[in-house]
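First, the structure itself, so that you have it in front of you.
Omission of a single protein chain aside, the complex is shown with its protein chains in their original locations.
Then we have chain A:
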Amino acid sequence: MSGVEEEENAAELKIGDEFLKAKCLMNCEVALILDRKYEQLQQMSDDPMNQVSQVFEKSLQYVKRFSRYKNPDAVRQVREILSRYQLAEFELCVLGNLCPETVEEAIAMVPSIKSRGRAHDDDAIEKMLSDLSLIKKFE
C-alpha cells in the first residue's frame, strides 16, 4: 500500500483498494454502533469510561455531535435512499454526513459524483437531495 499515498485523493475517489472495497459508514451509523457498544460496557462494569480507549471516546463524541439523523429508522432510510443512486460507498457517506442542500453544494462536497463517466445529471442529484430533506423534516 505504500505507493498509494502519493496518488490519494478522495475528490477523485482515489482512496486505496482496501478502503474502496470496505463498507463505509456515515457518522449517524457509527454513532448507533458505538453507542450500543458503550451501553454493553455499562452493563458489564461500573466504570465504562475506563474501559474504552481515547480513540473510542473522542470518536463517539464526534459522531454524536455530527450526526444529522438520530433516529435509527431515519438512518436506515437515508442509507436506503442514497443506495438507489449509483454511488460509491465513500460518496454515499460524505453526502449523508454533510447533507448538502443544493446540487451545487453536493458537487462541491463530492466532486467525484460528476466524473468517471457516470455523470449523475443534475436532476437526479436534485431528487436525491429533496428525498433526503424529507427525512430530516419527519425525524
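Everything below uses one rule, namely that a contact is a pair of C-beta atoms (placed from the backbone, for glycine too) under 8 Å apart; a residue touches a chain by one contact, two chains touch by 3 or more; residues count from 1.
In the analysis below, contacts and distances are computed from a predicted model.
The listed options are "DNA-directed RNA polymerase subunit", "BPL/LPL catalytic domain-containing protein", "Transcription initiation factor TFIID subunit 6" or "Sorting nexin", and the UniProt record of the chain not shown names that protein "DNA-directed RNA polymerase subunit". On the side of chain A, the interface with the absent chain consists of residues 1, 8-12, 15, 18-19, 22-27, 29-30, 33-34, 37, 52-56, 58-59, 61-63, 65-66, 89-90, 93-94, 97-98, 100, 104-105, 108-111, using the contact rule stated above.
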